[in-house]
Structure formats: C-alpha cells, structure tokens
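A single protein chain has been omitted; all remaining protein chains appear in their positions.
Chain lettering (A, B, C, D, E, F and G) follows the sequence in which the chains are written, and residue indices restart at 1 in each chain.
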Amino acid sequence: MDPQRLRAILEDVQAGRATVDQTMQQLRELPFRELDFAHVDTHRHLRTGFPEVVLGDGKTPEQISAILVELARGGATVFATRVTAAAAALVVPAVPEARYLPIPRVVVVGPTPAPDRGRGVIAVVSAGTSDVPVAEEAALTAELSGNRVERIFDVGVAGLHRLIAHRETIAAAEIVIVVAGMEGALPSVVGGLFARPVIAVPTSVGYGASLGGIAALLSMLNSCAAGVAVVNIDNGFGAVRMAAMLTRKREP
Amino acid sequence: MDPQRLRAILEDVQAGRATVDQTMQQLRELPFRELDFAHVDTHRHLRTGFPEVVLGDGKTPEQISAILVELARGGATVFATRVTAAAAALVVPAVPEARYLPIPRVVVVGPTPAPDRGRGVIAVVSAGTSDVPVAEEAALTAELSGNRVERIFDVGVAGLHRLIAHRETIAAAEIVIVVAGMEGALPSVVGGLFARPVIAVPTSVGYGASLGGIAALLSMLNSCAAGVAVVNIDNGFGAVRMAAMLTRKREP
Amino acid sequence: MDPQRLRAILEDVQAGRATVDQTMQQLRELPFRELDFAHVDTHRHLRTGFPEVVLGDGKTPEQISAILVELARGGATVFATRVTAAAAALVVPAVPEARYLPIPRVVVVGPTPAPDRGRGVIAVVSAGTSDVPVAEEAALTAELSGNRVERIFDVGVAGLHRLIAHRETIAAAEIVIVVAGMEGALPSVVGGLFARPVIAVPTSVGYGASLGGIAALLSMLNSCAAGVAVVNIDNGFGAVRMAAMLTRKREP
Amino acid sequence: MDPQRLRAILEDVQAGRATVDQTMQQLRELPFRELDFAHVDTHRHLRTGFPEVVLGDGKTPEQISAILVELARGGATVFATRVTAAAAALVVPAVPEARYLPIPRVVVVGPTPAPDRGRGVIAVVSAGTSDVPVAEEAALTAELSGNRVERIFDVGVAGLHRLIAHRETIAAAEIVIVVAGMEGALPSVVGGLFARPVIAVPTSVGYGASLGGIAALLSMLNSCAAGVAVVNIDNGFGAVRMAAMLTRKREP
Amino acid sequence: MDPQRLRAILEDVQAGRATVDQTMQQLRELPFRELDFAHVDTHRHLRTGFPEVVLGDGKTPEQISAILVELARGGATVFATRVTAAAAALVVPAVPEARYLPIPRVVVVGPTPAPDRGRGVIAVVSAGTSDVPVAEEAALTAELSGNRVERIFDVGVAGLHRLIAHRETIAAAEIVIVVAGMEGALPSVVGGLFARPVIAVPTSVGYGASLGGIAALLSMLNSCAAGVAVVNIDNGFGAVRMAAMLTRKREP
Amino acid sequence: MDPQRLRAILEDVQAGRATVDQTMQQLRELPFRELDFAHVDTHRHLRTGFPEVVLGDGKTPEQISAILVELARGGATVFATRVTAAAAALVVPAVPEARYLPIPRVVVVGPTPAPDRGRGVIAVVSAGTSDVPVAEEAALTAELSGNRVERIFDVGVAGLHRLIAHRETIAAAEIVIVVAGMEGALPSVVGGLFARPVIAVPTSVGYGASLGGIAALLSMLNSCAAGVAVVNIDNGFGAVRMAAMLTRKREP
Amino acid sequence: MDPQRLRAILEDVQAGRATVDQTMQQLRELPFRELDFAHVDTHRHLRTGFPEVVLGDGKTPEQISAILVELARGGATVFATRVTAAAAALVVPAVPEARYLPIPRVVVVGPTPAPDRGRGVIAVVSAGTSDVPVAEEAALTAELSGNRVERIFDVGVAGLHRLIAHRETIAAAEIVIVVAGMEGALPSVVGGLFARPVIAVPTSVGYGASLGGIAALLSMLNSCAAGVAVVNIDNGFGAVRMAAMLTRKREP
Partner (left out) sequence: MDPQRLRAILEDVQAGRATVDQTMQQLRELPFRELDFAHVDTHRHLRTGFPEVVLGDGKTPEQISAILVELARGGATVFATRVTAAAAALVVPAVPEARYLPIPRVVVVGPTPAPDRGRGVIAVVSAGTSDVPVAEEAALTAELSGNRVERIFDVGVAGLHRLIAHRETIAAAEIVIVVAGMEGALPSVVGGLFARPVIAVPTSVGYGASLGGIAALLSMLNSCAAGVAVVNIDNGFGAVRMAAMLTRKREP
C-alpha cells in the first residue's frame, strides 16, 4: 500500500475532513488497489517490448485471425504459434500484413524489431533435425522479442565434434537454450563443456520408451552439469520468454 | 590452462632450457591439457568466484572431511551440502575453520565473500515452513557465491497477502528462486504477479499424491506464467548455481 | 427392515396364520426388500428435481436421440453432455424441443427450471479460455439442476487481479467450483483467498508434462488450502452434481 | 481485521490521541493489514469456530509443544495431528491441559466445543480396521470443529450388509466422509446406495499394486456414483475441513 | 498328436508298408512332433471342444477371411474377435457360413455347440452399458466354448439393487466373470456378497484419471474380497478362456 | 444365518415360548440378520471349511494373539499370515496350541484338516528361491483349507528343464498357482506348455526396473497364454483362496 | 592429440621457426583437432561397411527421396526405415534403383552386400505374427549390413516346442536378437535354454496393460537369464546395429 496515500487518508480523518466510517470504507477498498500493480503488469508487454503472442493450439483459424487482428490494431508486432499449415492458409489472408513461417509454424504480423532489447546473444542449440521446429520456434520468438540469436542446429551427442566446432559462439552467448528429444543428453554436455547457463527444452521427438518426451525431460532435470534449468516438453516459446526476460535491458 | 604457465614452458623449450621430449612430457602431465578449453572451465571457480562444493549425500564423514581439507588448502571458501547433524559432529572438528549451519545442513569452511560478484539481488521465496531447509540451502549457496540475497519465506498461496507484502523486494530482484512443495503453485503466482524470471524448485514436502515432489514438479513445468524454468526436486543448490551464473558480472 | 412388517410376520406365525416354513420363506425374501429403499433412490431425480442426464460420449447419435426421447416423455427437462457438433446435427432434428449449446457441447430438451432448488449461489470459476467448455458444462448443469450460478471465467493465476475483481461474488457463494488445466494452481489460490469450500475440476488442457490433466489433478489433490476436494479430469458435470446435492434444499 | 479495533484506532487519530505517524506504525504492525480482506480470513477460526491445527508430521516434539502453547494462549481449543506416541510422550507434559488420543494420533488442548456450529451430522464411514486411524482423525477433527459426528467403521464392501445396517444414519447425514484403502470401492457404493454427497478419502492401506494408496485414489476419482469428490491420500483432516466449511451455519 | 494316427504309422513301418526313411519323413512333417506333449496341447481344441479363435485386431480383412476359411475347413466352429463393422462387411461375404455379431464385434463360422462341455453356469456380470461389448464378447465366447451362460448386464455399483435382484443366479453360478470400467468396484462387491469365485475384467471405459482402464485394473487387483483374480484390460475373451478351462468336464 | 437356528426361534414364537417382542429382539441381536443372505456368507467358513485367517501385517503381536485366541475358541483351525519372527516370539507363547512356520511366516492354531474338501490337486509352482516365502504361504494356506497340494519350487524360466521334469504333476493338477518375481515369465510358460488354468502371483522379488513387482505383474497380465488370471503382488494367500473356492466340492 | 604433430610444433618453437605467441595460438586451436578423431567416426560407415540409413518416421516423402538420392550418389547401398506404403509410393519412383519391402517397411537403394562382413550368424527370433514387422526390419538391416541372418519367427512362449525345433540354429548363432511384445517373456526363455547372448527388442504389440510396450520392456530388463540386454521398444534396427558392431570382423 502506498504510504503517501495512507497518510493522506489518515490526515483527512485526523483533520475531520472524513468521518471514521468513511475512512473505514476507504481502507476496506484499499486491498483491491493493492493489487492494482498487478493489473499494470498485464500491460507489461507495452513497457518491455515483448510482443503479444497467441497460442494457436486448440483455437480455430477464425479465432486466431480475430485475435491477431485485434492485437495488431495498435501497430504492434504480434504472432501466433503452433499454427498448422492448413490453419495458416485461412489465417494469413484474413489478417493484413500476416506472413506464415512453416517450420516454426508461426504466423507473424508486423516487422521484426531491431535486436537491441536484450543484453548479448541467445544461442539456440538443437540436437536432431526433428527437433528443429521447436528450436526454430524458440529462435524466431527471441528475434521477435528483440534479442540477437545464434542458431546452432543438428549438433546432437552422436556427433559431438559438430558441437565443438561452434564453441566460440556458445561460450560467448549470454544464455544457451538447448533443445533435444530422445535421451535429452545435450544440455548436460553443453553445460559441462561451457561455463554458460542453459535453459533445456525437452522435445517429444522419439518413440517407445521416450514416453512422448518424458525421458528427455527427466534426463534434463537430473543433469549433473551446473546451471541447467528446464521447461515443459516442446516449450521452445517458454524457454525464450525466460531467456528474454533474463537478458532484458533495464530501463534507466 | 594458465597462459602464463604455458608461456613459461614454451619459453623454456625455445631457449633450450628443456628438450622437446621433456616439454611433451610436461604437457602430457598437466591435468586436462588435451582438451584445453574444457580444462579452463574446471578451474572456473577460480576465475568466477564460485566456491567449490561437496555434495555430502552418500559420503562418509571421513570422506567429507578429507575433501574439505583438500579443497580448502589454498585458502578458498568451500562448503559441503546435505550434511546431517550426526555427520557434522564428526566433520566440523576434523576440518580447521569449519562451521555447521543446521537448517540448510551445510558445513562451511572459510569466510563468506563480499556480495559483489553478481548483478542485483537474488530473491529466494519459499512456500511453507517445511520448505525452509531447501530454501535456506539456496540462500546460503547464493551468499557463498558472492551474491546479494533476499529471503522471503513462508509466503505460500494459502496466504497470498504475505507474498504481496514483499512485492517491492520481489519486483526489484534480478531473479526470483521460488521453493515450494505440495501443489507447487507458488512459482506460477509469483510469475503471474511480478514481471521477473523465476527458477522454480519443487520440494519433496507432502504426502500421498505428492509422490515425493513429482506433483509439485509437474505443476511447475506446466506453469501458465511466462518466464518460469524448473530444476530437480529439492535442488535448491542447482537453482542458485544457475542464478549465480546468470547474474555473474563479466570480467571487463 | 421395517420393524412393523417384521412384527406383522411374527404375529402371523405366533397366531398360527402362517406356518414356520412360510415364515422362513418370507424372511428369506426380506433382504431383497431391505434394498428396496435403494431402488427408490434410482428415481431420486423425480423427488429432488435433478434432471436426467445422458453421457453422449461413446454413444451414437441414434442412441442419444432415442434415450432423450424416452426420458423426455414425461415432460421432464433432460439433457445430453459431450455431444459433438456433428452428432448434434443429427440429434436435434430427431428430438422434439431439443436445442444444442455448442460450447458446453450439450443438447437440452425442455425448459430451464427456476433457480430455486438450491441454497445460495454456485460460483463457477475457470482459469483459461481453453477451460471454458468444461466450466460452461458445469455452469449449465447447475442451472438445469435449478441452482443459481455465477460464471467467473478466464481468471487464471497469471493474472490474479482479475480474480480479485470478483472477490465479493466468490466470497458470497455457497460453493465455488474451480476449473483449471495446466498447473492447476487456481483452486489453491481461491481456497487461500476466500473462506469458501472449493470443488476443483482439473482439465486436460495443456501439453507435454501436463500428462492429459494428471499434473493439474495432482496439484489440486495436494492443495495446501483448506476446504478443497477434487473430481476427475474434465468432470465439470460431476463437480456440479456434488455441489447441487450439497446445496439442495431439504423438503420440509 | 477486527472492525472494532480498526474503529478504535481511527477514533484515536481523529480525537488527537494518536498522531498520524503513530497510527501508520500501528497499522503496519497489525499482521496482514495490507491485504485486508485476506487478513480476515487468516483469523477466520475466531469467527467460525474452527480450531487452530498443527500438522505434527515433520516437526520435533519441541516445535509441536511450543506452537501449541502459543496457540492455546488465548484459551482457544487447539490440536496437533499426526503425532506419534513417542512424540506425544514429550509433548503432553510440556503443554498445560494437553491430552493424547493414540488412535487418531492427535494431541488436543482445551475442551471439545458443543456440536452446534454445523448444520446436521457428518457421517464418517470407513472400510477396514486399518483405515480407522484416518477415519478417527476425521471424526475427531469434526467434533473439535463443533460438528455432530456419526462414526460407522469397518463396513467395507466385502461385508455390505454391515453398511446397510446403518442406512438410516447415513441417509440422514448432511455429508458422508468415506475412508477406504485397497481398492477404494466404498465411496462408490455409498454414493450409489444413498442420495447423499460423499467426500472420499483414500488411505495408504494396502500393498503391492495399491501403490501406497494411488489405486484407491484413482478408483475414487473414477466413481460412477454422482456426488463424490476426493481429497489426498490419508487426508482425513482435509475432508473434514471441507465438510465443516460446507455445513457451517452462516452468521445471521 | 493323435495316438491312432501314430499307431497307424508305426504299424505301417512294422508291416513293411513303409520304409524307415519314409516314416521318419512322415514324423518330421507332422507339425510339432518334436515336443510331443506340447503338440497335443496345440490341438487341445479338438479334444476339449474349445473353438479356434482369430484375434481380428491388427489383421486386414483379407487375412481374417483367409484364416477363417482355413480353420473352418474341417467343419469346426471358429470365430474372429475384435472385427470392426467395416472389416466384417468384407469378411462375411468371403467366408462361407460366416455371420457377424456387431455388439461383441465377432464373426462366427459354424454352429454354436450344445452347452454341455462345462460344469454348471458361467455368469457374466457387467457394470455399465459401455462395458457391454466386452461382456458380450465374453458371453459369446463362453457359448461358443460349449458353456452355459447367464448374462447379467448393467448392474453397476451406482444401482446395487439391480445386482441383488439377480442374486440367485449369481449364487448358483460356477464362476462369475465381472466386467467393469471406471472405478472397477463391481468385482469387490460381487465377491463380497456372494461366495463365488470371480474373474474380474477391467475395461477401458472411462476418461481422465481412468488412464485407459488402469484405474479399474488396480482397483480389481487390490480387491478386499476373497476369490478375485484379474485379467488384462478389455480381455473378456481371456477371462472366459480361463473360466471354460476351469469348468471343463474331464474326460472319463 | 443358520436355518436350524431360525426355525427354532420361529417355533418358539409359534409355540408361545417367546413373545413377538422377544423374538424381534433376538433377531435384531443376531449379527447381520438384516441382510440375511449376506450374513450366511460371513459364516461361510463354517460351512465350507475355510479356516479363519488373520492378516498379521500392521497388527501388534498383542492384537494378533487376542484375535487368534478369540477365533480359536470354538475349536476351529485358524492362522495368521505375514507374522515376523519377532512378532511370532510374542504370539506363540500367548496362544494355546499355536505353532510358527518361519518360511511362510504363518502362525497356525489347531490341526491341519484332512485334504478332502477340494477336487483334485492344487499345484504351487515358483520361479526362484526368493519367491519361496510367497509360494509356501500359498501352499500352506491350501493345506489349511483342506486341499491337496503339490509344491514345485525353483523351476524358473532360466532352467526350463526343471519345470518339464514335473510335467505330469502339473498336467494332472486341477489348478496351477504360479509364483514369480523379476520378469514374471513363468505363468506364460506354464500356461503355454500345459492345458491347465493358471492363477499367477507376481512377487516383489527384484530390484531397479522391477518396480517392486510391477514389472512381473504387467508381464502376467499380458500373458499370451490362454487361461491365466492374476492376483496382487505377493498375494499368495489370495491366489489360494480363489483356487480353493474354485475346487471346493459342493455339498450334495 | 597426435604426438607427431605436437612434436613438430614444439620443434618449430625450439628451432625459432615459430614464436612463443604463434605456438600458443597453435596449441589453443589444438583441442579442436583433438576431436577430429570423432569427425572421422562420422564417416565410419565408409570404413566398416555399415550402410547409411534414413529414419523415415517424421519425414515427408520428399525429404526421404532427397536424402536417399544424396546418400546413394557414391554408389553405396542405403535404405530408409519406417516408410509407410503411402510414402513409399511417392519415394520409390523418385529414387533410381529403389525398391520397397512392405513388411519391414523399408525402401532399399542398391544391392544387398555379400554376407561376409560379420563373424558367424545373427539369429532373429520373434514371438508372434504381429511382431514380424519389427523382426523383419531387424533381419533385413542385418543383411544390408553384410551379416548372415537366420529368421526364426512365430515361436512365442505359448508354443515352446516350435522354439525348440530350431535349437541347433539358435545354439550356433553368434548373437540372438529376440523380438517380443505383450509379456515379453521370450528373451528370458531363449537366454535360459541356450548359452548365447541375447539382445532383446520389446515391441508395442499388445493392448491395455501392455502400455504400448512398456510391460514387455520391463519384463526384459528384469530377465533372470544371464546375457540379456535390451533396446528401445520396436527398435529392431538398433538391436541389429549393436549386433553387427559386435560381430564386425576387425580389419587386419
């Protein structure tokens, strides 16, 4: 509660400008105001430059189109994730300036911002070719959030030399997002080789005992390397959201 | 590998003070020389100020003592986590300058460093009183890593007003580590109320359908709030290691 | 067993109006009668005003139509849940007075009863837009059961201020049904903020580690708030059935 | 927050008996003032007659004693659950007026309130003798909450006639709490026979495929009877807390 | 191996009507000759009257037709289970004398044998209407195996009086097969009310926490009633196979 | 309820030796009179010769002793299962005629009945030496139930020839109880080699991925052999109870 | 690191052909070269004769075609696994010399190599007809890898004599690959009967409690037979890759 406001209320009652009953009523309404700061946070994307995002999963093309049009009204860059090609064929014509990127399955409206809102570079590292859609969703989200991104794809543990070929890029990154399915070993290896913090993204790539990505998820949670944290299966978007938040430059 | 040392060795062979064979032998004997860039990372604590840590779990008091004595030889601050009171009673007398902190179950050797190695403050937020050991292990680890820490304990979702009472501290933190057992809802609430990145630590506090912390872990992985990543159950240490790495000031 | 009836039987044998063998046969048939009270309970909807309900899941449109026609014969209000739009297109024309509500996926036959059969109000609170079908199924079921309902939708923990904006409605409710998928944290938050009993409904909304709603279910079962009980995943109907039973006015 | 107290404070500042600064300090020191409506709820036991409860699990006898002494200071009835006999032997002598009930493993301080705070009767039904500790914890909690309780123990589905012998009591109850381990079938049977709402409590009684109570929990969540909701394994306390909240008489 | 056939072969070689080499070739060509005692068991259906059965699941209509034609060649009654209506439309015209029963999803070729091969009656009891396909597959299999069958369907625990209405039939049965999904409580209830052995068949009927039948399976494995054994989910066929084997009259 | 007793009571009231009120009181006091047919079943051990059994697990030695003394009062054979050696040392001296069998961990009171109550022989087959306690509990229970038993122990799939050496005994058995831990393959092999019905008992023998017997349980539920049903992990007693019920000779 | 290369570098600095700074730079780049040996291993198929393989799962027909054309450019034999018939209809015409084998679902380009690259014979044993696609994928992969293969299909534990009929072939094999779904007992039986190492392949064949192959997987991991190791569910390809590697003749 804002002390100034409380002081003013109390001074009013002290000075007889308000009765005790009026003051009690005012105080009773205060907790509500307490939460006002939260309300402001729902507009945090306006302050921080994170674009608005629509999760396409489970929405009809009509719903996606309508929300994108609404959100883009003010000229902001907005995008929708997990949009199938079939849905995109209906969404793109319905939304002015929309374009579809099939690999990350994203519909974007508006320009990509300049990469000047985050400190340093976010490296997005992925293990196999089947992990690319999740990795590319992450990389694109980072770019749309105004971060600089390095893509280092297809460097799984079955061919470690390919990873090491990129060692300078990774070692220089502010944060490394590591995307892997199957046994999910890559975040441990990256965390062990490089002294950089890792946000690990398990994917649902695999079959049988991969249990839809649970095997990779468990592997990453048990990483013996220091500095590894994990997000939900296939949640490349969430990993970047955290990375972007961590690297966001504070306003002066 | 220490560049000075390598330079000296090479100058010796250049100057004829050592033969090529002697030099090759020297290089071979230097630990980890063959994968040099990795080697540096094993000494990263020297560069970055992270203290050496011993995981007490599964080691005898004699082993813990011996490793602490060895690591502390150079005067560095070192500590051992997950040390039971019974083990500590044997370890502390055997290690010069060791002291035991019973709540986080940590034996520390050497002084706590000045809190000047990380950017900003790491807030450690915990839900219930039973979560305090994990939270305190996290907070202490952060302090021993040279970070500034704010402890905000016992602010679970069953009494949200207590959390909100600390809203300024949390909103100002660089990173928020949120420790919770049972339903593990606190990270989502913190992530929803404050625009700060959250590292969520599920604890094994609970019974029955908490499945030893799995319920809290799943809850955190599915957080609908943006900017939440998760570490293993009870892994307060790991959460801080990542937070410290993320906030570590870069050397100029 | 009805003592009067037993007395009559015994008086008959005492008075010689029945032989011992006849009496034994009568007693042998009694246990059956014992259960008669249960049989009456299958007609409890007649007494209590709960409408008959058909679970559309796993039935053909023909089966749904036939059962609805049969049940509605006496003029009662009946409805079918979990009816897809495709099935509804076949069911509605086949059942007189039937109408389809696409969001809760319900076919209703007959009028909505006056909201005078339950004490107070049942509040139906839901977290995300994807949880609305389950929440709306719950709200509609409550209305068709003769309860007064308040819908408070889209107030998930990622935007807690929206929940608090409805605090007077929730605090005044007799029971709060809280519907949430993903991490399922909302029932704990509602239970913590308001001194009202909560019936928590996990939904299958989510992906990856949500395990089809198991994560939300476990979260709710481990709620640290007092006064939270849980029903099966997506079982909005069951939650309302319990709430309606709990608030049903007793016949004088 | 107690309105009388707030009024007194405000009258003091209005009358000049306290300065604004003193008043602000007073308000700041009142616990939980900043989120007032929530604060009231933390004191809800004063209004509603719910006793304060200490979860003994995971606390030392010294901690339990200290908290009980603290809570009982104002003369209220308080109790601690899940206290082992060994712990009770240390707690009871340390807390004035404390007594230990070994079967529900509860230490009670103060008198049992008159059973006049709830509407009707809470029936506590349990399946096997091994389920009695959980059932008795529930029954005792209900009594200490000022509810009238009927205990109907050892009426599992393997001997259904015993359950039916109590049919009048169950049918007359406001709510039925059903406690069962192993296959957890009893809540479905009670819900099917009687038109009363059921709060089902799975217990960890069983072995092998009972998975520590998970089998009973799943069984109860899938109940085909209407009006069954479920709490965590062995959580007799939680079931009663909800039942007591549901039956609490509203203040006029 | 048919003793008569073996005797004939040996008499041929004894009488010089076949050479030793011819005889060895004959023996080699007889299926399964090398492990004779086992071989007899593969032809056990000839001795015992169990019909040959084709599991339709995972076979093409062409494969099902071909196998049925082959097996029915000798005039025996054969049938195929788990045949979809679509597959049956192709199978039935291709197999002489075949007929399709849509509810148990079975294609039968040849007459139903007289019910004189088993002792007593096999009662098939099922809980809900959705369990009928599994129950009917069981009942039909029992009839095709030459057993007498009593069908007692739709007597789930939510309406126990319906079960008790059939108590004489159940009490008189040699074995009771109990088919139930959701919470799977019915076998415990049947086992508790009647002193008859129960083979419990969990079904995949349910949703959410029924986990595709795992909840019912666990419930049945933990039955507190004596004399309950369990088969795989939806395995009505397997339950009857065991029941038929248990009740098969021994040849004199 | 004993028909003779009921007849005597009714003759008394018929003859005027008892009033109707006295008779009603008598009937009320008879245990379980209200659900007569069920009541008979609770005394079924008197009719059928099944001994009363106490599950020692989770009871104190005092409780076990007291129950055994009570049950044995009428001269019947009774026994307690899952009694540790330590408990037995306290139970045996306290119960007249009690003896302890350490391998099946059973305390028996009274003589073993003649093996004439069941049809044929129950074969108890077990895989490894660690499975013997469960198998021996099964075998002893069968003997105490008046069945003839053949023990065929230590014939696991790693040495199949040992199993085949007993083929005549197994092929002649009425039912085969197969006890196995680890991979639980033995029931499938027995079911495949012999045309006899199998009750499979998984044991908790194993480590790691045996998951406390779940691996063996799943294996047995998925048996490709016909005529296999399964009971809970380590439930040798339950398997025999079913086998004894299945083979019990019907009274003429 | 290649000692010759290091020697040369040191001799250069010793001889003044390089400065210390140049040498340090060269050494810094060495770790990279360290991993060069791994790079060579990515070309190991060239050295060892293993064909290149494309996992068709999750790739479009266009992608499969393009990769096969690329890989086959040098004349090598290549193949794609898990190609549906629909995909094959598009792939085969697009790739010169390609042919489709529908049962193992493999597209092969180029000739089958002579079976002279491995020691001895790999036996591929499978349990049921539904396991054949996985078994045939394994057998074909072995042949394409230049191994001699014996197929022994449809010899599940329900008909063990069929397995024993092939005992000489199995006993003579270098390695036995055993493919089984449902209860997955066959590897234990093969491992018990024959003193040969077994690579066990669980399949997803089954339903209900087979959990998509998890039951078979667990069964195999708990095998009581010596010499059994396990690969992922349905991973016939992986089993053969290991077997081929184990039996590969070393180059002289």
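Quick note on the criterion: a residue touches a chain if its C-beta (ideal position, glycine included) is under 8 Å from a C-beta of that chain, and two chains touch if they have at least 3 such contacts.
Please read these numbers as outputs of a predicted model, since none were measured by experiment.
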| item | value |
| --- | --- |
| Interface partners of the hidden chain - shown chains only, full complex considered | A, B, E, F, G |
| Hidden partner chain, touching residue among A:A127, A:L140 or A:I199 | A:A127 |
| Which of G:Q14, G:T81, G:N147 or G:N232 contacts the chain that the document leaves out | G:N232 |
| Contact residue for the chain not shown (choose from A:G118, A:P133, A:G146 or A:G184) | A:G184 |
| Residue of A:L6, A:V92, A:A139 or A:I214 in touch with the missing chain, whole complex considered | A:I214 |
| Touch residues of subunit A, complete complex, unshown partner | 127-128, 156-160, 182-185, 188-189, 191-193, 206, 208-211, 214-216, 218-226 |
| Subunit E residues touching the omitted chain (full complex) | 3, 6-7, 10-11, 13-14, 16, 20, 23-24, 27, 34-38 |
| Hidden partner chain, residues of subunit G it touches | 34-35, 37-38, 41, 44, 48, 161, 164, 167, 171, 175, 192-197, 199, 217, 221-222, 226-232, 238-239, 241-242, 245-246 |
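As a convention for this text, only the chains that are shown with their structure count from here on.
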| item | value |
| --- | --- |
| Chains in simultaneous contact with subunit A and subunit D | B, C |
| Separation of mean Cα positions, subunit C and subunit B [Å, integer] | 50 |
| Inter-chain centre distance, subunit B versus subunit E - centres from mean C-alpha coordinates, in Å | 61 |
| Contacts with two or more other chains, residues of subunit E listed in rising order | 38, 159-160, 167, 192-193, 208-210, 214, 217, 221-222, 226, 232 |
| Pairs of chains in contact (touch as defined earlier), listed by label | A-B, A-C, A-D, A-G, B-C, B-D, B-G, C-D, C-E, C-F, D-E, D-F, E-F, E-G, F-G |
